[in-house]
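All protein chains but one are shown in place.
Take a look at chain A:
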Amino acid sequence: MDMNAYLSMFIDESNDHLQALNENLLKLESDPNDISIVQVIFRSAHTLKGMSATMGFEDLASLTHEMENVLDLVRNSKLSMDSFIFDTMFKGLDALEAMVQDVVGGGTGKADVSAINAALQSIVKGDYKNKPAAETAASTGGSAAAAAGNAGNALLDIFQFSVLKQSIEAGNQVYYIKVTLRESCVLKAARAYMVFDVLENNGEVIKSEPSVQELEQEKFDRSFVVFMISGTQVEALKSQIEGVSEIELAEVVLLDDESLQLYAPTTDSRNQAAAPQQANASAAPSNREAAKRETGEAKAQASAGAVAVNRTIRVDIDRLDSLMNLFSELLIDRVRLEQLSSEIKRSDLIETVEHMARVSTDLQDLVLKLRMVPVESVFNRFPRMVRDIAKQLDKKIDLIVSGADTELDRTVIEEIGDPLVHLLRNSLDHGVEMPADRMAAGKPETGTVHLRAYHSGNHVFIEVEDDGNGIDGAKVSRIAVKNGVLTEEEAKRLTEEQMQMLIFAAGFSTADKISDISGRGVGLDVVKSKITSLGGHVTIRSKQGQGTVFSIQLPLTLSIISAMLIKMGEEKYAIPLSSIVETGIIQRDQIATIHGNQMIEFRGNVIPVVSLARVLDVPGYREEEETENEIVVIRKGDKLAALIVDSFIGQSEIVLKSLGKYLPSIKSISGATILGDGQVALIIDPNAFIK
């Protein structure tokens, strides 16, 4: 079988699973007792193992297999997670990721995983640390009586137990049902299936022993046990089950809180038995446990809901682009149809065209939305990164991500990752202080870094906020002067804010010592230029001693922009609205010639005047022939310039198109767009007119 056909699918899905593993391990690290997360992790690991084995990536499969072994123990409450296990698991994940990357790069996905495998195996054997083993032994001994009493009856795991317990508390009926088949029964699996059919009509089956799969394969003797939640009365349930043929006996017992304890998981009873032994904290821990179990269940339900909602398929990006192209073609035809129908003046035609116009407007929204991607795809790798860096720096840092569902154009998403990494690293390294310093400053030991995204108008904001030391403007400007970024004279005139912005200057670093993570003086200037190239900008709000907010403002999409359409003779051009300050009319005699350059006075400033007709060699229009000229005042940074144009057409949303690879790049033109009449209009690049 040719595996190449499946390779891209394998890579996509492996990346998804690795991401899920990463996320869930982090979640588990913050809440190690939540077995439902372990279940999710186990499933991901299991699928990954199966896929890699099928594709012949043996090292990938063997490593996931070892990780799975550890997870299996955790899942069955035979092992509790500790920091050593977490670190080993994360190391394993890194190795898996590296192998998958190797596969992506056309490699064989081979890597030496023996060290990690050995570590994982030692965890499974339990000899990686002798202390916890001893502890377990002690507590087992202490609760020997309880354990013995429960032996054989511990049918439920913690999760199932808590579900049942909660439904009892909520006033639902929970049944223990033991069904025994007749000895002469031939089709045991079929009978079991029929019993399940009856049960599922009456409520929800929480657990069956042996498992449903084993029952289906007839891997049971004559009887099986089921725990279920049902609204039906005992007798009714019993008679319904016994209504199935070849059933010898159905034992139906209504459970209450106490009787449920009999089937509770062993570890749980061990915990409860051990609790009284702890002299100073008797009631509190068990309460906390219960609370945790409840939140665990809530999370499990939430995730079950999410799975149902997120039904997606993968689509080739090229197809989306051609869909977009075809759609803009359709829009142009629509405009023509509207024109024709208004000429023909037949009411049924007008109605049809109007309906088509409405549908195509909806379709336009939809097509544009298809290109939008939640920033989650960028944000989701940060929790892990922050964890690793915080460990490396010996700092305690919580990363709080919000607004991950905020959507941005695909092209922006692809570019924004690296700048955000830089900003986060900067906040972790220079922003948040060492725990001791934080305590001394009267702050909580653990620093908090917020990463948030939100919509505002036609823009999306992404903010990185830390509650660290803030930026010392004076110190920044001193270093800037020392590094030759600006002169002392210039530095004196700066406001606090301007001083802080100096950290974005090229060749600048305030960290007293250079670290691995940041501080080489490259980074922040790269961040700024990257964001500027995306059409956004970055600002800083910082208070000394209280923290810093880096705020990135980005355009919603790069493919559709608002623009002012203008006319030059017979030709039409578009100027991006984001660069326009205002439009106006000036008298020819207001233009003064200073040093060979044409200038006008505009709101108290003298700004250069650019003749667009001359720059673009426009035939058939000379502004000199008019006594009044229309101007568009444009801006680049804080510099202004006035462009003389023939006349204004109006404001419009335009779809950006490239001019293709064949044409040489033309300085004053940034691209093209297609107007409503099907003609191409060129987009003027205002930045080319201001130096």
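Just a few scattered comments:
By our rule, contacts are C-beta pairs under 8 Å (C-beta built on N, C-alpha and C of every residue); 3 or more make two chains touch, one makes a residue touch a chain; residues count from 1.
The rule is short, and it goes like this: contacts and distances are computed from a predicted model.
One subunit of the complex is not drawn; among "V-type ATP synthase subunit A", "Gluconate 2-dehydrogenase subunit 3 family protein", "Chemotaxis protein CheW" or "ABC transporter ATP-binding protein", its UniProt record names it "Chemotaxis protein CheW". Between the chain not shown and the residues A:33, A:328, A:483 or A:498, the one that touches is A:328.
Screening A:27, A:459 or A:657 against the full complex identifies A:657 as the residue touching the chain left out. Residue-wise, the contact with the chain that is not shown comes from A:668, picked out of A:562, A:652, A:668 or A:687. Along chain A, the points of touch with the absent chain fall at residues 324-329, 332, 571, 615-618, 657-664, 666-669, 672, 674, 678-682.
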